[in-house]
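Note that this complex is displayed minus one protein chain, with the remaining chains in position.
Right after this comes chain A.
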C-alpha cells in the first residue's frame, strides 16, 4: 500500500515537474513528520506551507542553525539559549537575557507541536503570521540576538560548513535569510510531543492514578476548573486553542498583548493560550513568567482572578476571585496537569545539540 502511494506521489511529482518545466529544480529528500496516531485520528493534519516542504536535509540544517550562536551579532547566543530542550524548549528564567545582557519583558515560549497552530499566529501577542516569519525577529531583536540579516547571512556564507548544507537542503550555495528561516521552521515542525502519561492513557497503555483522574474531572467540570474551553480536552491533544484571551491576571496592563498588534482596545491584556503540555519543564508561567509554580497558577484561577473590562467571559465568579477549589481538587488538578508532561520529548536525541 505504502509502495502504491509512493508510486502515485512519484507520478504526481513527475507530472508537476513537467508542468513546471523547471530547469532541473532541486529537490531534497522528502521527510514525513512522525505524527502520533492519536493526533492523526482526532485533529486536522499539521500545517506545512507549500513553499517549504519538509526535507531530511532542511531539518538537519535547521537543527544546526537552532543550536548555533552564529546567528547572533557576537557569536554568543543561539535560539536554544532561550529555548532549551531540557526546559521544554523554553527558558527557566522569567525574562530571557539577550546578547547585550538586557532582559526582555516576556517569558520565553515552549516550542512544541507548532505545526498544529492552525491560526498560524506566533508569539504571546500573535504578531508573527507564520513560523517562517517568526524567525526573522529574534535574530535582529536588539535585546535578543541583536544581529542584522546581512551580517548573519555573511557569517554563514563565510563559514566552511554552511554553504554545502544549504546546497543539500535548497540546491544552492548562495545563502539568504529566507532559506535560514525555512530551515529552522522545518526543524521546529519536527518538535512533536505526544507521549505523556496522559497520551499513554489515551492509547490504553496505562491507567490514570485516582488523583489524575479526578484532576481531569476538575479540569472539565464547568462548576470547578472549566479549563477545557480554552486549553482543550482529551480529544484535542494540543491542549490549547491557540486563541487570545484575558485570563484575569491584572486590573491594569503594563503589557497590552494582542492589542499592541491589532490596535483594538477590546484586545487589551489578551495573550495566546499556552499549551498545557510539558508544564513540568517550562516554569515559570504566564506571558511575564510571574508564577514560579503550578500551585500559584491554580491559586490564580481558584481565587486570584482580577476583573478588567476585557476579562474573558469564561472566567467564573470573578467578584470572589474565582470558584474557590477545595485543596483536594487543587492537588488533583495539578496531578492531572503534570500527566501532560512528556519526558521522552525533552530527551529525544533528535532534538539535542
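By definition in this document, a residue touches a chain if its C-beta (ideal position, glycine included) is under 8 Å from a C-beta of that chain, and two chains touch if they have at least 3 such contacts; residues count from 1.
Definition applied: contacts and distances are computed from a predicted model.
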Chain not displayed: protein name in its UniProt record ("Copper-binding protein MbnP-like domain-containing protein", "ABC-type polar-amino-acid transporter", "Acyl-CoA dehydrogenase/oxidase C-terminal domain-containing protein" or "Fe-S cluster assembly protein SufD"): "Copper-binding protein MbnP-like domain-containing protein"
Sole residue of A:29, A:105 or A:233 that reaches the chain not shown, by the stated touch rule: A:233
Omitted-chain contact residue, chosen from A:311, A:325 or A:338: A:311
Contact footprint on chain A, counting only the chain that is left out: 1, 4-5, 8, 41-44, 116, 118, 217, 220-223, 228-236, 240-243, 266, 273, 307, 310-316, 318-319
